[in-house]
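Let me give you the structure first, and then I'll get to my questions.
Shown here: the complex without one of its protein chains, the others still in place.
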Amino acid sequence: MGDIPLPAPPPETQLDLYRWMVLTRTLDDRIMALWKQGRGVGGTFSGKGHEAIAVGAGLALGADDVVAPMHRDLGCYLVRGLTPERIVANQLGRITGVTAGRDANLHGMGDLELGIIGFVSHLPQSMSTAVGAAMSFTYRGEPRVAMAFAGDGSSSTGLFHEALNLAAVQRAPLVLVVENNQYAYSTPLSQQMAIDDIADRGAAHGVPATIVDGNNVEEVHSAALSAVAKARAGGGPTMIECKTMRMLGHAIHDGAEYVPAELLEHWRRRDPIDRYRKRLLKRGVIDDEGVSTIDKECADAVEAAVEFAESSEWPDPASVERGVYAP
Amino acid sequence: MGDIPLPAPPPETQLDLYRWMVLTRTLDDRIMALWKQGRGVGGTFSGKGHEAIAVGAGLALGADDVVAPMHRDLGCYLVRGLTPERIVANQLGRITGVTAGRDANLHGMGDLELGIIGFVSHLPQSMSTAVGAAMSFTYRGEPRVAMAFAGDGSSSTGLFHEALNLAAVQRAPLVLVVENNQYAYSTPLSQQMAIDDIADRGAAHGVPATIVDGNNVEEVHSAALSAVAKARAGGGPTMIECKTMRMLGHAIHDGAEYVPAELLEHWRRRDPIDRYRKRLLKRGVIDDEGVSTIDKECADAVEAAVEFAESSEWPDPASVERGVYAP
Amino acid sequence: MTGANFGFAAPTAEAAGTEMTYIAAISEALREEMRRDGDVVVLGEDVGGSFGGAFKVTQGFADEFGDRRVMNMPMTENAFIGAATGMALMGLRPVVEVQFADFITTGFDAIVQFAATNHYRWGAAVPWVIRAPADGGISSGPFHSQNPEAWFVHTPGLKVVVPATPADAKGLLISAIRDDNPVVYFESKPLYRSLRGEVPEGDHTVPIGRARLARAGTDVAVVTYGAMVHQAVTAAQTLEADGIDVAVLDLRSLKPLDTEAVLELAVATGRVLVIHAANRLAGVGAEIAALIADEAFDRLDAPVRRIGGLDVPVPFSPPLEAAYRPDATRIADEVRALARW
Partner (left out) sequence: MTGANFGFAAPTAEAAGTEMTYIAAISEALREEMRRDGDVVVLGEDVGGSFGGAFKVTQGFADEFGDRRVMNMPMTENAFIGAATGMALMGLRPVVEVQFADFITTGFDAIVQFAATNHYRWGAAVPWVIRAPADGGISSGPFHSQNPEAWFVHTPGLKVVVPATPADAKGLLISAIRDDNPVVYFESKPLYRSLRGEVPEGDHTVPIGRARLARAGTDVAVVTYGAMVHQAVTAAQTLEADGIDVAVLDLRSLKPLDTEAVLELAVATGRVLVIHAANRLAGVGAEIAALIADEAFDRLDAPVRRIGGLDVPVPFSPPLEAAYRPDATRIADEVRALARW
């Protein structure tokens, strides 16, 4: 985990990784602010701290690949092409949102044109769905890969194990990204499981697993690139355990008083975006002006999205029964 | 697995292990014969080949311990004190059966007085139930242990992993006996999982796992004794993988034509009862006359049970709605 | 009364377009669809290899279509139904066998939470079929005899069908496979090899959502589905001697329900008996009875009566199961009472 320094990706990729992380954080912060101002609808989730995982893994996929992100993976939805407009509109329950007001916050934000499978609360249903997508690629002889995200909490569920086992025995082209953010809601790892690394769960199914620093975007990206390449080449599934920390509460209402302040402080110093900015500045891939430009671009994009969403129509109540069935 | 010769248990224990295995086999054979003669009701299962596991593990428990056996563990029900009478009557749907005609074959054959939890088809529900029983022992500070049985097929289910994880994180006094009999119905291990040993699944949850020859009753018994002692002493759960072979079809109707003849032949030569008889004869713990006596006793007991069961009353249809709820 | 009641071992392939068993019609439908459409794949426990499924519906399929199209699954219903959803999202048309309908609960989340809600939430279709061998009456005990259809009828986003004849078994399975929505297809185990009937050759489809008048009649209407259709017809034949002319409506599809056909018959007869083998309490029959009692209120000459299983787990022992389960005798008695009302 970060012992051997990785070769840096090309500068363009570095900028991409950085830019998407900043957009993710900006959007995330803005959504939190909206809710705090009472302008939200229902509850919502922050993925603060998860940017390097969502972006680093998401950007490892090709256009024809498919991904099943979850509630902390705002960055992944973005890199796959969901616009901030559609995302904010979704959170506000508007007709212009990804689910047109049908599903809440980041739930159900799927779009098959963009290779995104929408998730359900019942965790981690997305994982078995991604395995099935991967099996369909093998069946059809398509060189495509499916990526699933799962949390530490999810890694104890039966479905996690069933899905991983199925992927292994079918040698499905699956990349599983485990976001170990130390907590499932208020429950720390020590009360969830008696192991140190979730990567150990790979051995139960014959799935190779690596552990990466989930706050180091290049490390995540590099591991994801390898796993994707391996899966695409017929090498079967890989698990990547990303160690990170959920920097806010479980959801908007949760103050997370149960998290020790030192733990948060420890991870705050390892903020994925701050670290990467410093690194890029040091490497000369970006300068202060470049940083400001990206900040500004992201802020503008997010502002426009909020404006778009808030001025979007509510769904027509008369449409409520529409769309339950495919025609 | 059988490399270091184990010290033999006391002669009395050896005879016990042998006697219960013979009773198990005799009863099993007799039930199969009944069904072949068209005297059965519904379907039924044979545990042929599993005798050393069911008996060896079952006899490692104390009177206050609790066990959740399944459909191949006839021997375990017997050693816990269910009489052949009640067992055959259950299989024949009579009022004198363990479930009084409510449940089929070995299903639901529970009796809390005897520390047996009845199982349901939905595998492996018994496992989580046993974990809960074990947790109740810890909660009450009782020095009791819960034992669960599960098959290779069950080891891929989500519930298996959830239950094992729960046992681990709660340090529950659980002994899990995995009966790896190479097949789940018609499906060989190679199509169920991508690992060689089910014991590897322990590592996913921090549960120590040992592998034993499931056709060597002393090996099973010894491993179970250690695991039970450890659990009782507060050492948490243990998994024991017993390698064996299902010697007949999945259930009475299944000819198991999908099993290679050589595989069966290989295991036939390792029959747990034949092997143990030879061993006891060689050790002088038993002589030919002793063998005949046991055979005769078991045959008589089983014959009496069949007679009892077949002459037992059918349940009264008017009672069909009775007993759904505890009063 | 052994597993042979399911005819576990008997062959399922028969010459097309002839009289055949209910189970052979299922096999035929599936085989024909797989020949027609390479997107149709089969998965489930023990469906592959030389074995071909607990009931042999897919016997010979692995030989014909290959192991990648007829996939043996580990015993993990939640995962493999979820995987079927993933395949369906990618454009395949998976047909999943749950070994017994009783085990469908193990994959409940994958069905009711994900697959069923998917199109409503984000507009992506899930064109799978789950084949679920259901029903009892053959001493299989509480876990191999269940009729869990009510749970799925109550779930928005699913379709639910229950064929009662070989022809419908074929026609509804083909329609279910071609439908772009998740369809739960309940098979009646007691009919598997005991029921034979004419089955149209080739591309025979039965529209999902349309009931079938199994028997015309003017005095009392019996509304039912699955194996109970045959008990009802038997009862109706008996009742000829009593001078009672009984109509039997075979619903075939429970979701969507053919409310028009139900109400038409209710109005025509004014006396309706609703029957299913599933336990009566809060079963599908309650919906049908409530519907009729509401919409045909002033056309009823007698209360809408229901017969169903008792509110107990399906008991194993034959005398108990017989007491649990509706049959032609109880149906005839109830129809007589309605006719006299």
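Order of writing sets the labels: A, B and C. Residues in every chain begin at 1.
The definition used in the following text is that a contact is a pair of C-beta atoms (placed from the backbone, for glycine too) under 8 Å apart; a residue touches a chain by one contact, two chains touch by 3 or more.
These numbers come from a predicted model, not from an experiment.
Peer 1: Which chains here would be touched by the one that got left out?
Peer 2: Touched by the chain not displayed, across the whole complex: A, B, C.
Peer 1: Just one of A:M21, A:A104, A:V217 or A:I273 touches the chain that is missing; which is it?
Peer 2: A:A104
Peer 1: Which residue from A:M193, A:I211 or A:V285 sits in contact with the chain not drawn here?
Peer 2: Checking each option in A:M193, A:I211 or A:V285, the one touching the absent chain turns out to be A:M193.
Peer 1: If I consider the whole complex, including the chain that's not displayed, which of B:M109, B:A224, B:I240 or B:A309 touches that chain?
Peer 2: Considering the complete complex, B:M109 is the one touching the chain left out.
Peer 1: Just the residue numbers, please: which parts of chain C touch the chain that's not shown?
Peer 2: That gives, for chain C, the contact residues 102, 105-106, 108-109, 112-113, 116-117, 120-121, 142-143, 150-151, 153-154, 156-157, 255, 279, 281-287, 289-290, 293-295, 297, 300, 302-306, 310-313, 315.
Peer 1: Over the whole complex, note the residues of chain A touching the chain we left out.
Peer 2: Touching the chain left out of view, chain A contributes residues 35, 38, 40-43, 93-94, 99, 101-105, 107-108, 120-123, 153-154, 156-158, 184-187, 191-193, 251-255, 257-258, 314-321, 324.
Peer 1: In the full complex, which bits of chain B touch the chain not displayed? Write them out.
Peer 2: Residues in contact with the chain left out: 66, 98-99, 102-103, 107-112, 117-118, 120-122, 125, 127-139, 146, 158-159, 162-163, 165-166, 169-170, 323-327.
Throughout what follows, only the chains that are shown with their structure count from here on.
Peer 1: Looking at CA centres, what chain is most distant from chain B?
Peer 2: Comparing chain centres, A lies farthest from chain B.
Peer 1: Give, as an integer number of Å, the spacing between the C-alpha centres of chain C and chain A.
Peer 2: Each chain's C-alpha centroid was found; their separation is 41 Å.
Peer 1: Would you mind pulling out the distance in Å between where the CA atoms of chain B average out and where those of chain C do?
Peer 2: So the centroids are 36 Å from each other.
Peer 1: Residue numbers in chain A touching 2 or more other chains?
Peer 2: 158-159, 162, 165, 169
Peer 1: What are the residues of chain C that contact at least two other chains?
Peer 2: In chain C, the residues touching two or more other chains are 74, 76, 78-79.
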